[in-house]
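A single protein chain has been omitted from the complex, and every remaining protein chain is retained in its original position.
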Amino acid sequence: MTDSYNVAMIGAGFMGAVHSQAWSSVARFFPGPRPVLAVLGARNPESTRAAADRLGWREASTDWREIVARDDIDVVDIATPGDSHAEIAIAALEAGKHVICEKPLANTVEEAEAMTAAAVAARERGVRSMVAFNYRRVPAVALARQYLEEGRLGEIRHVRADYLQDWIADPDFPLVWRLQKERSGSGALGDIGAHVLDLAEHLSGQSIAEVSGTVRTFVERRPLAGASEGLSATAAEEYGEVTVDDAAAVHARLNGGAMGTVEATRFATGRKNAMRIEVNGSLGSIAFDFESMNELLYYDGRIPAADAGFRRILVTEPDHPYAGAWWPPGHGLGYEHAFVHEFADFLAAVADGRDPEPSFEHGLHIQRILDAVIRSAEDESRWTSVGAPVLTTIEGDAR
Amino acid sequence: MTDSYNVAMIGAGFMGAVHSQAWSSVARFFPGPRPVLAVLGARNPESTRAAADRLGWREASTDWREIVARDDIDVVDIATPGDSHAEIAIAALEAGKHVICEKPLANTVEEAEAMTAAAVAARERGVRSMVAFNYRRVPAVALARQYLEEGRLGEIRHVRADYLQDWIADPDFPLVWRLQKERSGSGALGDIGAHVLDLAEHLSGQSIAEVSGTVRTFVERRPLAGASEGLSATAAEEYGEVTVDDAAAVHARLNGGAMGTVEATRFATGRKNAMRIEVNGSLGSIAFDFESMNELLYYDGRIPAADAGFRRILVTEPDHPYAGAWWPPGHGLGYEHAFVHEFADFLAAVADGRDPEPSFEHGLHIQRILDAVIRSAEDESRWTSVGAPVLTTIEGDAR
Amino acid sequence: MTDSYNVAMIGAGFMGAVHSQAWSSVARFFPGPRPVLAVLGARNPESTRAAADRLGWREASTDWREIVARDDIDVVDIATPGDSHAEIAIAALEAGKHVICEKPLANTVEEAEAMTAAAVAARERGVRSMVAFNYRRVPAVALARQYLEEGRLGEIRHVRADYLQDWIADPDFPLVWRLQKERSGSGALGDIGAHVLDLAEHLSGQSIAEVSGTVRTFVERRPLAGASEGLSATAAEEYGEVTVDDAAAVHARLNGGAMGTVEATRFATGRKNAMRIEVNGSLGSIAFDFESMNELLYYDGRIPAADAGFRRILVTEPDHPYAGAWWPPGHGLGYEHAFVHEFADFLAAVADGRDPEPSFEHGLHIQRILDAVIRSAEDESRWTSVGAPVLTTIEGDAR
Partner (left out) sequence: MTDSYNVAMIGAGFMGAVHSQAWSSVARFFPGPRPVLAVLGARNPESTRAAADRLGWREASTDWREIVARDDIDVVDIATPGDSHAEIAIAALEAGKHVICEKPLANTVEEAEAMTAAAVAARERGVRSMVAFNYRRVPAVALARQYLEEGRLGEIRHVRADYLQDWIADPDFPLVWRLQKERSGSGALGDIGAHVLDLAEHLSGQSIAEVSGTVRTFVERRPLAGASEGLSATAAEEYGEVTVDDAAAVHARLNGGAMGTVEATRFATGRKNAMRIEVNGSLGSIAFDFESMNELLYYDGRIPAADAGFRRILVTEPDHPYAGAWWPPGHGLGYEHAFVHEFADFLAAVADGRDPEPSFEHGLHIQRILDAVIRSAEDESRWTSVGAPVLTTIEGDAR
């Protein structure tokens, strides 16, 4: 096993800050190879240099092509908006760099197909790739997955998932890049809906085969964005058109027989990051809400009804996935910890010569679901086939 | 105002017990006319006599036609399965009896249309009618409606409603009448979905104009039912076909611009009577779960984000709708209290010569939504028009 | 078994309304003898007559002595303030009436001793008596007791109980009878503290042997009360002295080795009727909050920590204590239902010739605890002995 890997990260926005904190924390809590925060790449020379200093990267660069070409870089971490994922990822894979790419994999199915082809070709040369559906590595979500794998839920009948935010409910919130189709590909659907679509599959063990979808834009014109930071921004005086969805709702047929209902919106006043998922099986159920991220609710239907109830498991025990690496029971984790787990698993897979999960193939599959939702919405919400399902498995993780 | 009304109730099942408790409680807590529990009508002579004794009805009868024809009966309360609603209601209205009828109004749109025509005709003679969507009169729901009417929620963007139960998740649960289309009209859709469809409108102030729906039967054959009581039953050895839906999911377009997602299922393991509804508006949100029926969650989006949060209002204050008639703050109410409120409002409207709400017209409208869901489901979930909307208002209630 | 019992109730305030609703509901849901609401006794002739009509009592009387002397009365239900309990109860017992008396049993230990002596003497003549700690018959509390009896909690280490209200937090709230020592005996301590002291024993299966207590009056003078109703009242212009405690806190040593912490206050702004109790044993824990009265939280410490968590049991299942008599799963009960259960158990015990629980002896024991708390508070909070413990058992209840 290699002792350490030199990481280059492209993108210095909100995601870049999260990734930086995670890369710098991995080795403190997880065995395995150690990431070196080698280069941060972003557009503006000054702000990139300042960000590199603040976030702990040795070097700063404004040229991702140069970064990808460097011999001393082992891993390329893509944390840019979706419109540049394909170009960077393909170049990096061709240059023999292991790639971890933020979700959704790309802005279009075509881009995602090209990226996947590049990943498949690279894999034959031992080059690894992964799409970063970070929420899978929240300990409570990983525990839910474990329960599924252990058969505790039985035959899955329902998957019910909402991702509710409210940060653009105000019509005066400006037209940031996440509201522009050419930058982000889609709106709530791809940004947050992608997460719950991924989890709907991950926590049911089934693939979405068909969808009936609807999308909606509540506020069609917004002030142009001034400076933006994270998910906040200031508004200018001119207006532009919102070209993505504000909300999306999906009915899904899963290939194992489950019935799925999924919703994503940025207009749920009062819901800040309510990624909520519930799975009902013949033997039990689980429920999760990211706003209470250290808890898993579990209903064991095998015990007598008079003794049964949703059990609030604080997922902070030594035997819980990932949690054992951190603090004593009852001492919770935060948002960025899922990224630490993700990077630890990624590095371990790379070091072991395994393919990390979820793969680019899976990223492509989610992209196809997003595309099918849009196509269904444009076709009177008729049921629309997603295309070939891709089953997901995770082995050898730090869980 | 008349001092008292003689009530005849048809139906002695689970609903009959709830109604009896409510009729006998009204006068103890609400001013207005007093109901006299005059006659209980059901099929079996012996069990009806015993039920009348236990539930507090003066007389028992096995012939609803005879009851409807009696001069001394003022009100007919229909608490039978849906297949007999039309026949009884029309006869009662024609006989000049005020009618309160359980939901859904009927098993088909045709029946509901005939009932509504009878109600309209009777109304001209001063005869009143009401369909019993009891959950509207849960104090927390009535408070949510009040907030809506006060403009606290602003422009409504989302209505999100689930009605989750699990009482037939076990495939060995027998084929009770609620699983037979000829008795019940539909399954989860009409039995519990009707409630959340009604509330989706009631709490958004908008009517459902179009739906895209899907229905599902997870267990297609079940043991024939032996004796049944309430929602429980014992199983026989022979099997029969389940002819209704186990679960239904609906996307809705409301006439005021809101986006609705509604789900009803009897297969949500661990959810006993989780009627959950959330409404997101431009100024605020409300959320409710019947499993915590004395609480309303309210988010006031007009206060600064740093001070804001979903507020758990215990709806037990003197100034809360209906609650002031009962116990001191913090002393909650139960399931049957909504029926007490419903009957108090019904009697007050009858005495005042007003039409109680919701009307048979509204019951017909909900029936049309149920029908449109089925038609959409049979047509690849295409958007399907419901037909003319009926706006609902409530005035003069005991709230 | 006698078919029915004629009940006379003394007291027509808030408690009278609750009792009336409960007496009139018993027979509709529980087998056993049927109570007849025969006479309501209170002071004012007109309001008593009106209350009797509204609450469903056949007769009204302003003379409790006359009521107690009547041959046709079987049961006397005492729902007056504490200062008249002793006189009425002793007279009723001596007249051979079965007595159910609201808590606390009396205003002083001396009164409680006299009442208990009367109850013991009456018992030998087959006359029954019971003190009404209603919260024991909330289904969730009864389930907690069942878990204790089944040994699920193991050796009990901690009992932690708060009873928090806020209805007099406003200094302008008037000086109602509950704030006058000569009427009520004590303040928060006896009114609500008595409930949690009783439950601390009931749910630990141990008796409180010693206490270290402190009491506090935050607002020492209040406007004299005008008209009052229930727990609310209007204020006059003159002021009077508050002669009871606003809050009390107790450390307790239980005779089985548990450590108890109990608090009662009417100054917990925002807490309406938060009767919260938690019991921690070597094998498990339970937690309950009356503001969510249909839920019991249960932690089973025998399962692996990674699978364990507080389980929210909706105590509405057919196999749950009392709940099976009412509605289907998930359809909750309200405040008054505990009184229905209490009366059902009382009547069944009377009919069976058994002594209902809790007895006057237990009422006296609780009175001694209240007294010991006051004595400790007056003695620098030194540990103070309660006197001989009385163990409580419940058999043959409708649970």
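The chains carry the letters A, B and C, assigned in the order they are written, with residues numbered from 1 in each.
Definition applied: a residue touches a chain if its C-beta (ideal position, glycine included) is under 8 Å from a C-beta of that chain, and two chains touch if they have at least 3 such contacts.
Being a predicted model, the structure only gives us computed values, none of them experimental.
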Request  = Would you indicate which residue among B:64, B:133 or B:298 is in contact with the undisplayed chain?
outcome  = B:298
Inquiry  = Touch as defined at the start, partner being the missing chain; which of C:123, C:158, C:181 or C:375 qualifies?
reply    = C:158
Task = Would you mind spotting which of C:3, C:124, C:150 or C:380 touches the chain that isn't drawn?
result = C:380
Request  = Name, in rising order, the residues on subunit A that touch the hidden chain in the full complex.
outcome  = 14, 17-18, 20-21, 24-25, 27-29, 54-56, 165, 167, 230-232, 271-274, 290-294, 314, 316, 318, 326-337
Ask   = What is the set of subunit C residues that contact the non-displayed chain in the whole complex?
value = 157-158, 160, 162, 166, 169, 171, 212, 214, 216, 218, 247, 249, 251, 259, 261, 263, 265, 267-271, 278, 280-285, 299, 301, 308-310, 380-383
Query = Hey, which subunit B residues sit against the chain that's not shown?
reply = 143, 296, 298, 304-314, 317-320, 329
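Just so it is clear, only the chains that are shown with their structure count from here on.
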Task = With chain centres taken as the means of their Cα atoms, state the distance from subunit B to subunit C in Å.
result = 35
Query = If you average the CA atoms of subunit A and of subunit B, how far apart do the two points sit, in angstrom?
reply = 41
Remark   = Whole-angstrom distance, CA centroid of subunit A to CA centroid of subunit C, is 54
Request  = For subunit C, jot down the residues that touch at least 2 other chains.
outcome  = 314, 318, 329
